[in-house]
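What follows is a single structure, and I will ask about it in a moment.
In this view, the complex is presented without one of its protein chains, the others remaining in place.
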Amino acid sequence: MNSAMFLAIALLMFIIMIALAVASVRSKDLIIAAILLAGVSLIASFAFVLMRAPDVAMAEASIGSALTAIIMVYAIKRTKRFEDDDNGGGHQ
Amino acid sequence: MMERSLLQRSLPALAISLLIAGTIFLAFVEVGFGEAKVDEKDSVSNRYIANGTEETGSSNLVTSVVVNYRGFDTLGEVTVLFLAATGVGALISMLPDDKKKRKGPAPSLIMAYGGAVTIPLIALFGVYVFLHGHLSPGGGFQGGVIIATAFLLFLIIRPDRSTPHGALSLFESLAGLSFVGLGLIGLAVSGIFLDNVIAGFGNLGDLVSGGLLPLIYIAIGVKVGSELSGVVHSMRGDAP
Amino acid sequence: MNGHELVFYGGIMALLAVGIWAVLSRRNLIKAIMGLAIIETAVNLLLVAVGYVSGRSAPIVGGDTGIGSSPVGGVVDPVPQALVLTAIVISLATTALALVAAIGYYKHTGTLDLKSFSYGRTDEKEVRK
Partner (left out) sequence: MTVDPVLLIVIPLAAAFLVPLTSLFSKAIARWIPLLGLLGMALVIGLDFGDLYDGAVTSTTGGFDPPWGISIVMTPFGGLLAAGMIGVALYVLLSGVGGRDGKNGVVYSTMVMMATTGGVGMVITGDLFNMFVFLEITSIAGVVLAAMPRDNDRKGLNWRGAAVYAVVGGVASFLVLAGIGLLYGATSTLNIAQMASRVGDMDAFVAGTAFLLMLIGFGIEAELFPLNGWAVEVYRGSRWGTSSIFSTVIGKAGLFALLRMSFIVIGPAIKGDFVMDILLWGGAATYLFGEAAAFTSRDMYRMLGYSSIGVFGLLTASFSIGTGDGVRAGVLLIIGHMLAKPLLFSMMAHAGRRYSGDVPLKALRGMIRSSPAGALMMTVGILALIGMPPSPTFWGKYFLFSGAGSSEQWVLVGILVVGTVIEAGYLGRLIFNIFDVRKDTRENGLPLARGIMGAVAVFMIFLIGVMPGPLHDIIELVIRELLQPLTYIRWGVI
């Protein structure tokens, strides 16, 4: 893999990662936000592979995109799914 | 009106975050990547790369750093996970019960049978990963997490089954104590905690090599697996 | 300074900025925790990048074990990778506990918003009954 191509892949990866992160922060639906966050982790684990860190990539893929996402979904199920910006909620 | 107030609220936050990130960016660009560190004659990483395999008997240098050179960190890190698992379990149990039972949909046929086939395979893969931690990418953490993922899949396809909480804490305790115990062997033999006293044991690249290192990684794998399973299980709550 | 460093550090820092922005501006607790998770991912990437050396292979030597089996041109720095392995597991622990605290807050107040809710006055009578 030559240097320019490597750079292009890295750039593309970071753009996707940041787009996913922004979308996750802006989403009103917390479940969707959690899934987008798992996407960020998944791309991050590709970035780890690109930076020659296979051990870290394995850990990030399984922890960041599987376990963190699932405990977030469990937590959202125990609370409430939608973020409302005006009055901060109240009992549903 | 609404939009404007939202913007007003997040503008200072945006400015602060850009300021912090920008400063860190400039500093890190100044420092650069790792060329200088790895090539410097007496730097830590240079020595690990040059002598790591010989001194610890592990082909995977990350493993030799995690378990041997910086084994004390790893002990602390397993403790962090232990505290989190204990804390999550205890705190969840203090919460008032849900009014509505969260009865999820029953798993579909494909989920149920697919899971039944894949769970043993995933668990086996987890064991493989932590057994080969000193040879290939992976190790105790990754293996433990993979086992926890298998457990998670089990929770999803059999939501009605109650899980053996006692067994989880038994594994957790025993694995933690064996980690400390393996460290104390070093303290007893050579006066140094976590000393890999039989580092030269076995041939480099064999499964049975690396002295105490694979044993410690097995303990870590079991501990991480049982703790993360405990966390996931407590977060889900009891079966309806 | 070369292109690699600019792209990697720049991308990571943009991610970090998104995380800090989320923590500072979102009032929903779970959103703030997601921001924390983004910060954690960014810092982990940052640490690995500090040890990365362009054109070298993964820090695994000897044997025929797949990735990086022939480190002819040398290997990257294994130390930051070991640190990040630790940090990733720690970040999961932090996230899980923060989520539990958020659940507890919700169960008692009915909201995930830290600012909109205020606890009333407490006095002794209330407790005695």
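For clarity, chains are labelled A, B and C in written order, and residue numbers in each chain start from 1.
Throughout what follows, contacts are C-beta pairs under 8 Å (C-beta built on N, C-alpha and C of every residue); 3 or more make two chains touch, one makes a residue touch a chain.
Fair warning: this is a prediction, and the values are worked out from it, not measured in the lab.
*Asks:* Based on the whole assembly, the unshown chain contacts which displayed chains?
*Replies:* B, C
*Asks:* Among B:Ala84, B:Val145, B:Ile218 or B:Val232, single out the residue that touches the unshown chain.
*Replies:* If we include the chain that is not displayed, B:Ala84 is the one touching it.
*Asks:* With the missing chain put back, one of B:Ile49, B:Val62 or B:Leu75 would touch it. Which one?
*Replies:* Residue touching the absent chain, from the options given: B:Leu75.
*Asks:* Just the residue numbers, please: which parts of chain B touch the chain that's not shown?
*Replies:* Touching the missing chain: residues 23-24, 26-28, 30-32, 34, 36-37, 40, 43-45, 47-48, 55, 68-73, 75-77, 79-80, 82-84, 86-87, 90-91, 93-94, 166, 169-170, 172-174, 176-177, 180, 183-184, 186-187, 190-197.
*Asks:* List the chain C residues touching the unshown chain?
*Replies:* The missing chain touches chain C at positions 16, 20, 23, 29, 32-33, 36, 39-40, 43, 46-47, 50, 79-80, 83, 86-87, 90-91, 93-95, 97-98, 100-102, 104-105, 107-109, 114, 119, 121-124, 126-128.
The definition used in the following text is that only the chains that are shown with their structure count from here on.
*Asks:* Could you quickly compare A-C and A-B and let me know which has more C-beta contacts?
*Replies:* A-C
*Asks:* What's the distance between the Cα centroids of chain B and chain C, rounded to whole Å?
*Replies:* Comparing mean C-alpha positions, chain C is 14 Å from chain B.
*Asks:* Taking the mean of the CA coordinates per chain, how far is chain A from chain C in Å?
*Replies:* Taking the mean C-alpha position of each chain, the two centres sit 11 Å apart.
*Asks:* Taking the mean of the CA coordinates per chain, how far is chain A from chain B in Å?
*Replies:* About 19 Å separates the centre of chain A from that of chain B.
*Asks:* If I count partner chains per residue in chain B, which residues reach a count of at least 2?
*Replies:* Counting only residues that touch two or more other chains, chain B contributes 60, 62, 137, 139, 141, 228, 231, 235.
*Asks:* Residues touching two or more other chains, restricted to chain A: which are they?
*Replies:* 53-56, 59, 63, 67, 71, 75, 78, 85
*Asks:* Applying the document's contact rule, which stretches of chain B touch chain C when the two form their complex?
*Replies:* Residue list for chain B touching chain C: 9-10, 12-14, 16-18, 20-22, 24-25, 28-29, 31-35, 37-38, 44-45, 48-49, 52-53, 59-62, 64-66, 70, 73-74, 77, 80-81, 83-84, 87-88, 91-92, 94-96, 135-137, 139, 141, 204-205, 224, 228, 231, 235.
*Asks:* Quick one: in the complex, what on chain A touches chain C?
*Replies:* Contacts found on chain A: 3, 6-7, 10-11, 13-15, 17-18, 21-22, 24-25, 30, 33-34, 37, 40-41, 44, 47-48, 51-56, 59-60, 63-64, 67-68, 71-72, 75-76, 78-80, 83, 85, 87-91.
*Asks:* Under the definition above, what is the set of chain C residues touching chain B in their complex?
*Replies:* 1, 4-6, 9-10, 13-14, 16-21, 24-25, 46, 49-54, 56, 58-63, 65-67, 74-83, 85-86, 88-90, 92-94, 96-97, 99-101, 103-104, 107
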